[in-house]
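Okay, structure first, notes after.
Here the complex is missing one protein chain, while the rest keep their positions.
Per-chain residue numbering starts at 1, and chain names A, B and C are given in the order in which the chains are listed.
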Amino acid sequence: MRIAISTGGGDAPGLNAVIRAIVLSAHTRGWQTYGIRRGFHGLLGEDGVMTLTPEKVRGITHLGGTILGTTNKGNPFRWIVNNPDGTQTEIDRSDDLVAAFHASGFDALITIGGDGSLKIGYDLYTKGIPVVGVPKTIDNDVVGTLSTFGFDTAVSTATEAIDKLHSTTESHERVMVVELMGRDAGWIALHSGIAASADVILIPEIAFDIEKVCEKVRQRERLGRHFTMVVVGEGAKPIGGEVQLIERRAAGTVDRLGGVGSLVAKAITERTGKETRSLVLGHLQRGGSPTTFDRLLGLRFGAAAVRAVADRDFGMMIGFNPPHLTRVPLNEVTGKSKHVPLDSDTVKTARELGIVLGD
Amino acid sequence: MRIAISTGGGDAPGLNAVIRAIVLSAHTRGWQTYGIRRGFHGLLGEDGVMTLTPEKVRGITHLGGTILGTTNKGNPFRWIVNNPDGTQTEIDRSDDLVAAFHASGFDALITIGGDGSLKIGYDLYTKGIPVVGVPKTIDNDVVGTLSTFGFDTAVSTATEAIDKLHSTTESHERVMVVELMGRDAGWIALHSGIAASADVILIPEIAFDIEKVCEKVRQRERLGRHFTMVVVGEGAKPIGGEVQLIERRAAGTVDRLGGVGSLVAKAITERTGKETRSLVLGHLQRGGSPTTFDRLLGLRFGAAAVRAVADRDFGMMIGFNPPHLTRVPLNEVTGKSKHVPLDSDTVKTARELGIVLGD
Amino acid sequence: MRIAISTGGGDAPGLNAVIRAIVLSAHTRGWQTYGIRRGFHGLLGEDGVMTLTPEKVRGITHLGGTILGTTNKGNPFRWIVNNPDGTQTEIDRSDDLVAAFHASGFDALITIGGDGSLKIGYDLYTKGIPVVGVPKTIDNDVVGTLSTFGFDTAVSTATEAIDKLHSTTESHERVMVVELMGRDAGWIALHSGIAASADVILIPEIAFDIEKVCEKVRQRERLGRHFTMVVVGEGAKPIGGEVQLIERRAAGTVDRLGGVGSLVAKAITERTGKETRSLVLGHLQRGGSPTTFDRLLGLRFGAAAVRAVADRDFGMMIGFNPPHLTRVPLNEVTGKSKHVPLDSDTVKTARELGIVLGD
Partner (left out) sequence: MRIAISTGGGDAPGLNAVIRAIVLSAHTRGWQTYGIRRGFHGLLGEDGVMTLTPEKVRGITHLGGTILGTTNKGNPFRWIVNNPDGTQTEIDRSDDLVAAFHASGFDALITIGGDGSLKIGYDLYTKGIPVVGVPKTIDNDVVGTLSTFGFDTAVSTATEAIDKLHSTTESHERVMVVELMGRDAGWIALHSGIAASADVILIPEIAFDIEKVCEKVRQRERLGRHFTMVVVGEGAKPIGGEVQLIERRAAGTVDRLGGVGSLVAKAITERTGKETRSLVLGHLQRGGSPTTFDRLLGLRFGAAAVRAVADRDFGMMIGFNPPHLTRVPLNEVTGKSKHVPLDSDTVKTARELGIVLGD
């Protein structure tokens, strides 16, 4: 049996753990594994395929990044071709990919990715490639799994950062606004904000009233607490979606520095007169050695994916639904996004601890 | 409403997070909270009760230990009295405790503890005290909850320690045996052993054949891997339960230094001739700042316990059964112990990664 | 003997260690200690003075921030008064401070601060206050001492951050530009850049040629290393000091987000076509628990300051000039700044490791 592995999209700590577990689990069964470099460029471009052996994955469990490389520009259904005149054209190369897959003699594809990559995985499955998916994103927004690997590490990195900022924010008597990742889901902001004793947490799932935020700042002043820690998920939106913010957000990747965090900071200064600083944690959340939790989860995911291959149970995604790892049909998880439920005990906990959620 | 809090048994990181969440959640509802010092000594002895306020629990989420103190010697049903002649007598002071509880005007008791303390909590509940339990143990052996707070921190500490030992074990070409906590359950050893790339993991749930362990050492030698990392849960037993080990274990707390780890190390040296070192990680696993995961779990547990009090849902333990926190009757969880299921995906993962489990 | 303590300026991890050592060392001698709150506001404003006891400094060694609070707005020689009409006036209140100091019955003042605070300390000394100074800054730019406390922690935090960014930068094949603190000295950037295997380090002491930076990026591409890690000290300047940068820098605290790091990133993208991201580490470098090195250095500084008071050796700053702690006259250290010597072995090491310094 020859298993190919592909990874796509943004980094998530634990990716190398998944790869190592696939390689070792396959090796235990006497099977071979091959890593497609940089998304699908290894099959469609010139990057090639890497034969994976136990030696090659030695000691990688604790390394961030991925030994295969990754890319956001490798959708075979929308392959970007650079034209001689400098323009770009998008073409469908999925048939080429299917052909290259079979020509390489592969028996199965394990694709590790977030929403986008899993969708590609499902579409390849419908075209005849035996696919098993593994959910990967620090944002934790994939449905069909309680959590994704990388999420615990991102939350831990964010919590440590807020901790570090806490002491200096308090001694300088400021308001600090920390903008965290998570796209349109508030998981990272909510979990790290609670764990790090934030005073305000703004998440995409709850449109916020900036005046509620400012009232918390003022209330703390009155109680002799001359500092306030505000945590903002990058996708958080004010009630009514003020024009300025929407325009800024539309700029998207062009100008991450002027995100919702800096707008919230500016608004707080204007309305309360308090000295306010903001910080965008950015790619720190994607990098670094995975936590013990994510190492174990990644290893379990990898081994479970090979078990699915052994069972010839294709078109499925491995899900972490404790106490078990489960298999969920890929077409039930793609095109959706898992949000923080507003009636969850975590949201209740935040409110009961006195944290303002902006509503 | 006046809520009393008691904690008993060994430390678990996250205990202060639970306490802080109870205090703040109660405060949000306009209720008072009181901490009984050192198990039940605060009510039955001279240690007293500590009025808890938001100020008193400020900044304690990330601190190890417990601001209330703890003790293993505070079972009101088996209270130890020091007699004038130097001997000790065990008496039942549970009625005194119930009386003291009511005399103090408390409306509810939240007891945070492991198996033993939860049993005491249930017995007090049957005597009329409105009790809510919160499961606490680094060993993760409480039934009715997927995990306890403190477990993730203990596993992380153990994983980091094995990581540190790995590099020096490899460069010195030795066998290293690390003995971990967990009592009669193998959760800490199994999870940290997999995450830290151990070669052998011995857990109480699987009686081990020392020859299988030695064969792994020899096999690695043959493959040019001149070192082996062996992780042993403190409750692990050889097949047939060799007399020597049983006698040593019987000594229990008297001589933790000569536990199963040192016996395994000695046996490996005798049978393979390899230089072997052993290390008992000990109380390092109980201490330190909780991981982000345990901080959040502790805070959620505390808030959920106050919610149960608000619902007057007594005689229950809060359980972490994701995605929800649930309530489980105390009498269904006490007197039992949660073991690693041998058919779990985690055990399968270990085997598929090539880790020897001793059988 | 009654000793007053003041701290001023930006936070540096280890500040609480200094305070604890002063309090305990004085206590051992039977002396009292008092903390002036928020710079000199405790004597000139309404913030008051805090009696410090061994109990009050228990467990603070490992905490970031300062239990006394701090401020950048507390120079008694240039005290800012808010006028009724909304304007501000700057007046000299140093005589008031001297009077308040004596009225409080203090026998000595230990002032913990960077360049600015030490200058104030010296000026107060010339006005008759018995002052001992302790150097504090994460920037390590105080002369008369090999290093200041807080510097090792800031370098460690920066190194960890660059490490985290490294893995994701590599797997996404980008250029990453990290802007670090240090004002007009390159200590943090140079030390963390070398320790974290940066490819380019730009420091204020060496005006950089952006083309040299881009050439390194291109050279790495040719060698198959499709990513580059660039570390920039916030005070770094291009050769000739391009107008745009100078204007941006002039904005100073107003817009920290558009510092030299983002300009360097933009220039690299324009000249090499590589996808480039930038990140400003900001206040993360000032916060958090001090490293073991800084804890010990802070404790040694505090104890040495009390020893200077015991010797009535005033007008001096404690210096770390290993293997000894020394005393340096305050007037020899103020008004100067310690820069990275261009012929130091550290700079040579960077070059010999193949790191581009921009010249």
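Quick note on the criterion: contacts are C-beta pairs under 8 Å (C-beta built on N, C-alpha and C of every residue); 3 or more make two chains touch, one makes a residue touch a chain.
These figures come from a predicted structure and were not determined experimentally.
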Visible contact partners (per top-of-document touch definition) of the missing chain: B, C
Hidden partner chain, touching residue among C:L97, C:L118 or C:I194: C:I194
Option from B:T126, B:S171 or B:S337 whose C-beta touches the chain left out: B:S171
Of B:G45, B:G64, B:G116 or B:P322, the one touching the omitted chain in the full complex: B:G64
Positions on subunit C contacted by the hidden chain, ascending: 21, 24-25, 27-28, 54, 59, 61-62, 146, 152, 155-156, 159-160, 163, 191-192, 194-195, 197, 291-293, 295-296, 299-300, 303-304, 306-307, 322-325, 344-346, 348-349, 351-354
Chain not shown, touching residues in subunit B: 10-11, 13, 38, 63-66, 69-72, 157, 160-161, 163-173, 176, 257-258, 262, 277, 279-280, 282-284, 286-288
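Assume only the chains that are shown with their structure count from here on.
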Innermost chain, where centres are averages of C-alpha coordinates: A
Whole-Å gap between the CA centroids of subunit A and subunit B: 32
Geometric centre distance via CA averages, subunit C-subunit B, whole Å: 42
Averaged-CA centre spacing for the pair subunit C and subunit A, given as whole angstrom: 34
Shared-contact residues (touching 2 or more other chains) in subunit C: none
